[in-house]
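Apart from one protein chain that is not included, each protein chain of the complex appears where it belongs.
Per-chain residue numbering starts at 1, and chain names A, B and C are given in the order in which the chains are listed.
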Amino acid sequence: MTEFKPKIIGFLCNWCSYAGADLAGVSRYQYPPDIRIIRVMCSARIDPMIIFTLFKEGADGILVGGCHLGDCHYISGNYHTEKRAYVIEKLIEKTGMEPERFRLEWISASEGERFSKVVGEFTETIRGLGPSKVKEDPELETKIGAAVGTTLSFRIRALLGHEIQMAEGGNVYGEKVAEEELQKIVDQAVEVEFRRNHILEIASSKPSSAKELSQVVGIPPDEVVNHIATLRQKNLLGIDHIDGMTPFYVALLAGGD
Amino acid sequence: MSTDVMVIGGGIAGIQASLDIADKGGHVILVEKTPSIGGRMAQLDKTFPTNDCSICILAPKMADCYSHPNIDVMTYSEVIGVEGDAGNFNVNVLKKARYVDETMCTGCEECVVKCPVKLPNEFDQGLGERKAIYMPFAQAVPRVVTIDKENCIWFIKEKCGACKILCKREAIDYDQKDEEVNINVGSIIVAIGYDLWDPTPASEYGYGKYPNVFTGMEYERMINASGPTGGEMQRRSDGKRPHKLAFIQCVGSRNPQLGHAYCCSVCCMFSTKEAMLAREHHEDIDSAIFYKDLRAFGKGFWEYVERAKKDYGVRYINSDATVQENPKNNNPIVVYDVAGRPEKEEFDMVVLATTLIPRSDAVKVAEMIGIPLTQFGFFESKDRILGPVDTKRDGVFLAGYCREPMDIPESVAEGSAAAARAVETVLEKGVSV
Amino acid sequence: MQEGEVETGQETVTTATFEPNIVAFCCNWCSYAGADLAGVSRMQYPHGIKIIRVMCSGRIEPSFVLDAIESGADGVLVTGCHIGDCHYVSGNEKAEKRTKMITELLDILGVGSDRFRLEWISASEAAKFAQTMNEFSEHITQLGPNPLKFVEPEPPDEGAGSSEIIKELIQDTGAFDCVECGKCTSVCSVANNDPEFAPRLIVVKALEGIGAELAREKDIWSCTSCGECSAMCPYKVDYAEFIRGLRVESAMLGTVPICSQGGLLHSMMRIMANSDFEQNRLEWVDEELQIADTGDVFYFTGCQPQLDAIFQNRELNLTDIGRSAVKIMNKAGVVPVVSNNEKCCGHDLNWIGDEANVELLMNHNLDLIRKSGAKTVVYTCAECYRTFNIDYQAMAGDLEFRMVHMTEYLNELIDAGKLKFKEGTDLKVTYHEPCRLSRHCGIYDAPRDALAKINGIDLIEMERIRDKAACCGVSAWLNCDGTAKKLQIERMIEAKRTGADAVLTNCPKCYIHLDCSIRDEIPVEREEVEIPLKDFTVVVAEALED
Partner (left out) sequence: MEPEEQPPAASEEPTEEVPETPAQPEEKVPEAQPGTEEQPPETPTETEDQPPETPATLDSDEVRIGAFICHCGTNIGGFVDVPAVVEYAKTLPNVVYATDNLYSCAEDGLASIRDAIKEHKLNRVIVASCTPRTHAPLFQSVCEEAGLNKYLFEFANIREQCSWVHMKEKEEATQKAKDLVRSAISKAALLVPQEEMRVDVVPRSLVIGGGVAGLSAALSVARQGFDVHLVEKEAELGGFVRNLNSLSLAVKSAAETIKPLIDDAMSHENITVHLNSQVEQVNGFIGNFDTTIVTDGSSKEVKVGTIIVATGALEYIPEGFYGYGMYDNVVTLTEFEILAKNHKLPKIQNVAFIQCVGSKGQDKSYCSRICCGVSIKNALYIMENYADIVGEEGGGRVEVDVSVPEISSRRRRRRRITSAEGPGAPGGAPSGGPEITIFNRDVVTYGAEHEIYYNKAREKRIRFVRYSLENLPKVKLEGEKLAVSYFHQTLKTDRKLLADMVVLATPLVAPPDASELSKKLKVPLGQDGFFLEAHMKLRPIDFATDGIFVCGTARGPADITESVAQGLGCASRAAIPMARGFIQAEAILAQVDPTICTGCGTCVENCPYGAIRMTDEGTAEVLAAACKGCGCCGATCPEKAITMMNYTDEQLLAQGRSILEGVP
């Protein structure tokens, strides 16, 4: 077997961590060569969808680098990144993929050495984990597919969009939501949306009954039925055929909220 | 007659003034004495009260300034003569030979690696090393190396020449000569910043005598990730990292006996920041700040101090102090006053907030331009209330610390203010011609 | 007033009816018993003799004798058991040794040693007692009355130390400038060793208007006025002067400080201030030394002869300083005025708050110098130099003659090419800075410059030098205590650590104090402190070309 060369993607914000990576170069801090860097203007630009899409396509590890909190060139971008990373981590947990494959780090423009250390550690971690199992584990692939779907769901996106404002500025009624309560809301939304997207993902590969879905997704049939009802309402799920008394559902390409 | 503006000093005040004028379409000649622009702010690790990474926020401005089509940046250059009047100053600038062709050097530093001469690095307050051919600091602008002629073997013995042999771009030019350039400008902005006072004469603080007594700027370079110790605090005596830090305020300042009766405006916050950063480096660090009056007067400063106390466990002790040493372990012992009685506490590192003093060449610059200095050696405003950035000489303006001790935001605001006045001047003079 | 002091009424004395007042100290076991026996035996002796009983003649301090003289006694008699008979084994032997010092001192001062006598009288020698009394009384009658001008002590001034006066002090010493930074506290040698003393509190209390009590504080006597605090003070609050001012007030309230040597030295100074005796202070002037009565340069010797007498058991040979100074000047072709009529500068009285006597001494000395025609006065003593420079000029206005310390003068002479130094000197020295010269008068460079100009003498500096130099521990013969001892030993350790061959100082007092510190039991190993102590001027003179 040839030596495992992990595919690691690093998204770095232009102003701090990309500059930190440059400084590592200028200072000749050596680190393992497996990482490939993609520059974005701000870490807040990184849509969780992109992370899961790349995981689905076989990335072994993804590193996101941003400015330290408070240092964002765009004032507050990295606070959003932090919230998103939380959802990403929650979702990874749900997919069953090793959580270490994703990492968020704050790296300033002066932390060249730290950048090289972070990359070294991260590469080591990924090497330890071995290649991504997405391609050989269809169940994992389905779940990561579900995660992609989750990151695109209106509810999650809207929550992520409003979370900071809700905690700091209050909602339209000026009510502030406590940090913990907000977290609960997010956790719950992630849970529900992931299940629904998992159902959709399974149903998109083959028409499935509620019972089958219940087994694969691992939740009680009555809950599956509720999700099916919601998904059908949103026109995301349709009945493919009915076998006896059992309807078999299939994901619809069109649809939406 | 000229509508150009000359800005003397490439620190944050000078950079801001230059950018403001250039963005309006004015032409700026920015003259900087050292090989890179950036000034003092480039040396800092973080800035209070946000703990922003200093170089992260400064570097884009440095780059903007250098690449701005309306700004001619003259680094390693000094103003040596000023004649004429507002609207028509003739300024002589000495462009010192850096023995490197600025246009050819790519900043790869290949030459630096091979240069055999090791010297203390000024940018790192002498804590790290640099070579005789050197990049002043990693983020320097322009990213061009400079040869320190005084210490270069080629210039001393006509031997070596390693850099010249190595440089594929043939950027090394030992025959480069200092050059005098005469520049006609309509207005001048002086923003030459400050120097750091060497606290060795105030031997009661033990600097230079006890190895583990550091100046604030030395400490700042140490905790900087791109500094000489890679961001780690290291005792000079044994290279170990400290667990107990003492910060002593007003070392040299607010002390007419040590020559500086004024307050530097920034040290209380500077030390607060440093104490907080120490804690961020290591959870177990205990810091104490010895102060005369806690001057946390800027926006969010008092809250910052409260945070340092509450969240970072920084102790504030209202007393000046002197330093002794435990000869057994080279630990500095801080002696201070509690209700009139002396108390002693052993630390393993002491950081001195030393005075930020007028530039050593402020007197020369003042004489050259013909503007007066205050009793402390800062440039004197024409009208200390309504014309802070104006000088007694028409067409010459001031910005930043060289006028009055102030912090970065105030220097930036003054950079802009001086820019406004300079533009007003050249517009007025320009129209009258 | 000291313990064991005698009250003697001043009587109007005329030569015709002179009845000498004599104080006789008698030991309990022999002479007092002898006196009793004389009484029992109804042996007559003059009524002017007042007997003071002490347990042993060894109890008699030299200061008792001077105090008696100062207080108007025409003669002082000390009696004890015969040698070998002492109830306390050898107390009388000690008394005998001390007698030598007393007689020498009385001679130097011009009081005359013949106004003092020591006699051994046993309990059975009633006749000898009476005879001695008669003889001594007769002898004193011959000598005539004590010519000392007795000054009635002023009654305590209850207004002293008032808040108005304290305000003036605050004004004069810049105490209002205190920003309570506490740097003074951190360097105060005394505060760092004495758990009671807090120098800054004294000023803070004054500023708070609790000043009236200040003159009664005992802390004001603990300060060595070394000026380490002021040297450190950002605004140069003059603590030393502040303390001195308070001591003046305290003295006016009648406070008598506890002085070392039982106040002997202060007595001596007061005697000088209030007499015009023909002194005998020039014994040290060897034949090869050339001195004059008038001339351009006056060498103000200070108290070397008296100190040599007082500390004779320690063989300090402080008069070597004077000999060296004159030798140096002679070598340079200068014949200085050295006067037998010179009196103490008054430094120590000044620092215990006795300004009246300082003024008397000043007037005498200034008159003397003016009469000598000197344009330059040279000092080898840091205290004399300070007192002239600061205190005299404060009281008498600017002085018309030039005052130079020997270290400065040496630089002048060397620079003028008037002094040559021999080859072969090889001495590494370190230098203990006297506060009066350095912090008080700002002379830091002169001694160092001078040493640098001398062949073969290398200066190795101690850790605490110049304005941060540590104190010798004692000033104005006050507060010689455990704290002082600690400071002295600290300083000697510091000197020893330099690895120098000797430690030099420029002040006879520093010399005496540092020397004293390591004579007795010390809490550290001897090798940590033992380093030869030398006077600056002496060392320079030794390095001169023959």
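What we mean here is this: a residue touches a chain if its C-beta (ideal position, glycine included) is under 8 Å from a C-beta of that chain, and two chains touch if they have at least 3 such contacts.
Since we're looking at a predicted model, the values are computed, not measured.
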{"item": "Visible contact partners (per top-of-document touch definition) of the missing chain", "value": "A, B, C"}
{"item": "Among C:194, C:238 or C:320, residue touching the chain not depicted", "value": "C:238"}
{"item": "Candidate in contact with the missing chain, chosen from B:79, B:93, B:275 or B:412", "value": "B:412"}
{"item": "Which of C:79, C:99 or C:173 contacts the chain that the document leaves out", "value": "C:173"}
{"item": "Per the touch definition above, residue among B:110, B:195, B:232 or B:286 touching the missing chain", "value": "B:110"}
{"item": "Contacts of chain A with the absent chain, listed as residue ranges", "value": "7, 9, 11, 14, 18-19, 21-26, 28-31, 33-34, 36-42, 44-50, 53-54, 57-59, 73-77, 80, 84, 116, 152, 154-155, 157-158, 160-162, 164-165"}
{"item": "Hidden partner chain, residues of chain B it touches", "value": "2-3, 12, 16, 20, 23-27, 47, 49-50, 52, 57-64, 66-70, 102-104, 106, 108, 110, 141-143, 168-169, 254, 256-257, 261-263, 265, 293-303, 306, 318, 339-340, 374, 376, 378, 384-389, 404-406, 408-410, 412-421, 423-424, 426-428, 430-431, 433"}
{"item": "For chain C, the residues touching the chain missing from this view", "value": "164-165, 167-168, 170-174, 176-180, 200-201, 204-205, 207-208, 210, 227, 230-231, 235-236, 238, 240-241, 245, 248, 355, 389-390, 393-395, 439-442"}
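By definition in this document, only the chains that are shown with their structure count from here on.
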{"item": "Length of the line joining the C-alpha centres of chain B and chain C, rounded to whole Å", "value": "55"}
{"item": "Rounded Å distance, chain A centre to chain C centre (Cα mean)", "value": "89"}
{"item": "Chain centre separation in whole Å, for chain B relative to chain A (CA means)", "value": "44"}
{"item": "Overlap residues in chain A, where contacts from two or more other chains coincide", "value": "none"}
{"item": "Chain B-facing residues of chain A, complex", "value": "15-16, 19, 23, 26-27, 67-68, 70-71, 73, 108-114"}
{"item": "Contact set on chain B toward chain C in their complex", "value": "203-204, 209, 250, 254-258, 292-293, 319-322, 335-342"}
{"item": "Partner chain B, residues of chain C touching it in the complex", "value": "179, 181-188, 191-192, 198-201, 204, 231-236, 463, 468"}
